[in-house]
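Just one protein chain is left out here, and the rest sit where they should.
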Amino acid sequence: MLKEEMVIERDVTAFVGVVGDLRGNIAYCFTAETARKLASAMMMGMPVPELDEMSRSAIAELANVITGNAASLLAEEQVKVDITPPSMIVGKDIYLVLSSVRTLIVTFETPVGSIEVHICLEV
Amino acid sequence: MKRILIVDDSPMIHNLLRKTLERNGYEVCADATNGREGVELFEKHRPDLVFMDITMPVMDGIEAVKTIKAKYPEAKIIMLTAMGDDEIMTQALEAGVEVFLKKPFDDYKIISAIAKVI
Partner (left out) sequence: MDSRLVTPYIESTVQIIRQMTGIEVTEISEPMPGSGEISAYGVTSVIAFAGTIKGRLLIDFQPELAVHIIKNLMREENPVLRDRLMLGCIAEMNNIIAGDANTLLNNEYGLGLRLAPPMVVTGKNMMLASSKVDSVTVLGRTDYGDFKLNIAFQGGLPS
């Protein structure tokens, strides 16, 4: 599903900055429940009853690895980018603005819930 | 009255800079939010002066300066940016900007820069 929007309102967002031939941020957004299940899957199925420090770090790592992989694929297409350290936010009543440019949102449906990937690049 | 084009992707900068310029007797003839729009509006309005940011979507400020200067070598452009290290400043000056300014700005900084150029 593709949408254009600039505000993120989901409870959990992990994002990574991109600099170089492309500049922007890639954000991965989910509900707290999906985040817990993702973190659990990343930690060999260990139960994650709430998003603690370790599981938050796992989510940030997920964002880092996915974006890093994308950067390598881009390099194969002669588009050279570097990625910044990942950050994540967890909260309630979130109103998050990634930047002033339009964002493309690709939503992945998974068995643990949906993951919204906000691709916010200056192109 | 001298006419100025502002090219910057931040609405806040447009707001602040416009007020500074109008307070000091300049007219803002147009606003662009990316480099390509900046080039188009330059062609349309032929302002006396341009304030150009660097990091913008679609086309960045350095590209926009080169594009404008290629067609209008007499164009007067002041670069106004958050990133002002030596490497970027050199690129900007080589592209043809008259003055390189770092944000944040105040009335004095803006007015004295304009005085150097027009």
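By written order: A and B. Residues from 1 in each chain.
We adopt the following convention: a contact is a pair of C-beta atoms (placed from the backbone, for glycine too) under 8 Å apart; a residue touches a chain by one contact, two chains touch by 3 or more.
Bear in mind the structure is a predicted one, so any value in this text is a computation, not a measurement.
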Touching residues on chain A - with respect to the absent chain: 6-7, 13, 15-20, 23-25, 27, 53, 56-57, 60-61, 64, 82-101, 120, 122
On chain B, residues whose C-beta touches the chain left out of the figure: 10-13, 15-16, 19, 55, 81-87, 102-104, 106
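What we mean here is this: only the chains that are shown with their structure count from here on.
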Contacting residues of chain A [partner chain B, same complex]: 23, 100-101, 122-123
Footprint of chain A on chain B - complex, ascending: 9-11, 33, 55-58
